[in-house]
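Excluded from the complex is one protein chain; the other protein chains are retained at their positions.
When the chains are written out, they are named A, B and C in that same order, and each has its own residue count from 1.
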Amino acid sequence: MAINYEPKIIGFICNWCSYADADMAGTSPVSYPPNIRIIRVPCSGWVDPLLIAKCFWQGADGVLISGCHPGDCRYNEGNYHARRRFALLHRLLDYLGIAKERLRLEWVSASEGQKFTQIVSDFTRELAELGPRSEG
Amino acid sequence: MDLELIQQIRGLCRDLLKNGEVNCVIGYERASDGLTARPLFVYEPGEVERLIFDDTCTHNLVKYLSDKKGEKIAIVAKPCDSRAINLLLNEGQIKRDTVFIIGVYCPGVVETGWNRKGEALQERCQTCQLLKPVVYDFLAGQAPVRSTEGERYSDILEVESKPEDERRAFWLDHFEPCIRCYACRQICPGCYCPECFVERLDPMWVGIRIAPIENELWQAIRAFHLAGRCISCNECERACPMDIPLSLLNRKLEKEVKELFDFQAGLSPEEQPPFATFNKEEKLGFEE
Amino acid sequence: MNFLMSRDNLIRWLELLLQERTLIAPIRVQGLLLFQPVSKVEDIAFDFDNTTLPPKEWYLPLTETLFSVKSRDGHTELVPATVEREAVIFGVRPCDAKGIAMMDSPFLQEPGDTVYGERRARTAVIGLSCKHVQPECFCTSMGSAPDDPSNVDILLTEVEDGYIVQAVTDKGKALLPQGLKESKAALPAPPEPQAVPTEGIVQVVRELFDEPYWERLADRCLHCNICAYVCPTCYCFDVRDYSDKGKIERVRSWESCQSPGFTRIAGGYEPRPTKGARLRQRFYHKLLYFSEQFQDIACVGCGRCVKACPVNIDIREVINDLQQLGAKSGS
Partner (left out) sequence: MALENPFVPYLATLKSAMELTPDVKLMGVELEDPAIKAAFDYKPGQFAFLSAFGVGESPFGIVSLPQRNNHLEFAVRQVGTVTRALHELELGDTLGVRGPFGNYFPLEQYRGKDVVIIGGGIGMAPLRPVINTILDHRDEYGKLLIINGARTPQDLVFAPEFKTWMEASRTKLELTVDRGDERWGGREALVPDVVREVAPSPDNAIAIICGPLIMIRFTLTVLKDLGFKDHQIVTTLEAKMKCGMGKCARCNLGEKYVCRDGPVFTMEQISQFLEQP
């Protein structure tokens, strides 16, 4: 494994919870690795599987979707739908040769800044260990 | 050919057309090769003699119901096709009272192509448990006796067992010949969007290049859009001029949807497809 | 003058050609037979009915870059695509060779499509006569024949002890190896494909624009692009920009008059709103419009569309139907 390999991660982060954590981390001493590019979205349920697929096909090494805990959705049920959708997408992508480890769905509330930082750090490390994706 | 069954269908269609209960019957007739079948639209009672039914009637005619919205239609439906009717009913695409469903007990269909009729039943039929339509107004034929044993997903398990890189290569190889003729979509009863994502310019999801990456994005997302909706008629694979094994993709999702949500598309017109509903308490593998 | 070339010598000759130029030939790929650049002569299929896709792909690729946009220091430069090498396309059936020649009409008419023209000029066509005809073949009704040498540079006809070689053009003669043995043997009689009543079809079809026939025929049409993409003479294309990671290219790809939105303009107006209008366009373009422009029916009788259509829209049957409709309305 190349030592200099820095995985590219795209994060779709819910505006009502995890985005606050991501935002905060920018100004706090404890931060997450710069490998993630964050896209603020209104709800984890808003994220179209097409966006995820497109990220991978455009060369992302990992995609993180982070939303509110079940029961806490601003729009009542967005994250329940997201959970179903990504559970299945996960399996399809894996089948197509984009390993399960590369797509993560996480529930992180606005008060769990540390958890968010931890998730991004872990995800970056795991992807680095996994190595670059094969061509395509 | 089961002549009795055919006479039954012809007689019924003649009456339906004569009485004005429907203005068109969608069924099958002999293709120009004199050997296989093709879709037939009958408008006049005098034309019902062209209708046939046999083990070459592989087409899923339900696709055409989306073209004939607002008309009173009778349609010949095998059990798998009838699941597509449920799908369209469930998704509000057709109205039950505008469609007269002539269900037929399924003898299974054989592999066919232009001027070519195989001996064996299609693979999908070999493991299909559904011998009787799930929705119909009239049931034609007699319950067939045939074995439906067999492992439905063995080829999928084989792909799954490959390492990540090999799976990736396997699919890129298979998507490479895709010429993006969109026959898979055009023949699919579940593909009725007025504007398909692949043709959207804004945002442009899939670029104009006909190349493996774009092809795969197209095929993967199309399959995903049909997840929990595909009724496994396998028309897409049959239509594909480049022999892409689309069934490997669609049955993978069928298998996962069954496992995750205990759902099979089109079995009932009422049951909500997996992405239209949820269960608050379910664990789908994300919680630690 | 005809020559005789043994099977071994054919292989040797192709190996020689491969050394100095791009060699395109039918190759079996995952159950398909496709014209592809050859890396080893032993990959070439010599015994086949016809290829899955016609050879038009070599001249009008499924997808190609027309030019790339280079931007540097606020200055934009457009870099047109170029054709690199001389090429030989081997194993072209006479019907498909006619298809290639027909595409010249739209593409080389002024202003000529330069990339197409260059590919055409720099590619020699080695034809292969048909030993057998298929049930879907009808080339003789479309002005070609299983042994028609008109549109190739060299035509090979398989005989017992090898191939009879007809050097049709100077371009073809220049490609042949030295010292070929002359052959005085008569060419074998070609197989006889099915006949389709094409006589007078151009005049007949002109009068049938408003026939309800088109909507009825289109009932079962799926409006996929198969028939157009497997057709040696269909040449509709789409042009759009493709940008990926800062690279901008203008790309041309195949398209078909059957695809939804083919003629829909921004703002929504659709001049061919019905299934029948779209399908009629296909047959009208082949049978009437192309003939009016370029004096030939845009069909070579290869039968690929007949074979590949998932719902059996059979152009032979359509021509028959039109003749009957014409006779009925004419009488």
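Criterion: a contact is a pair of C-beta atoms (placed from the backbone, for glycine too) under 8 Å apart; a residue touches a chain by one contact, two chains touch by 3 or more.
Worth saying up front: this structure is predicted, and the values here are computed from it rather than measured.
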Chain not shown, its touching partners among those shown: B, C
Using the touch definition up top, pick the residue from C:124, C:139, C:226 or C:288 that touches the left-out chain. C:288
Touch with the omitted chain, as defined above, among C:27, C:102 or C:257: C:257
Could you tell which one of C:4, C:29, C:66 or C:325 touches the chain left off the display? C:66
List the residues of chain C that touch the chain left out of this view. 66-67, 69, 76, 78, 80-81, 106-107, 109, 111-115, 117-118, 209, 235-241, 243, 248, 250, 252, 257, 262-267, 269, 271, 277, 281, 284-285, 288-289, 292-293
State which residues belonging to chain B touch the missing partner chain. 201-202, 204
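Rule of thumb we're sticking to: only the chains that are shown with their structure count from here on.
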Rounded to the nearest Å, the gap separating the Cα centres of chain A and chain B is 35
Chain C, residues touching no fewer than two other chains: 244
Multi-partner residues in chain A (2 or more other chains touched) are none
Chain C-facing residues of chain B, complex: 31-33, 36, 38-41, 59, 63-64, 67, 113-115, 173-174, 177, 179-183, 185-187, 195, 199, 207-211, 235, 238-239, 241-243
Complex contacts: residues of chain C adjacent to chain B: 29-32, 34, 52-53, 62-63, 135-136, 216, 219-220, 222-226, 228-230, 238, 240-242, 244, 251, 253-254, 256, 259-261, 275, 306-312, 314, 316-317
Which residues of chain A touch chain B once you look at their complex with the stated criterion? 49-50, 53-54, 57, 70-71, 77, 80-81, 83-93, 95-99, 105-107, 133-136
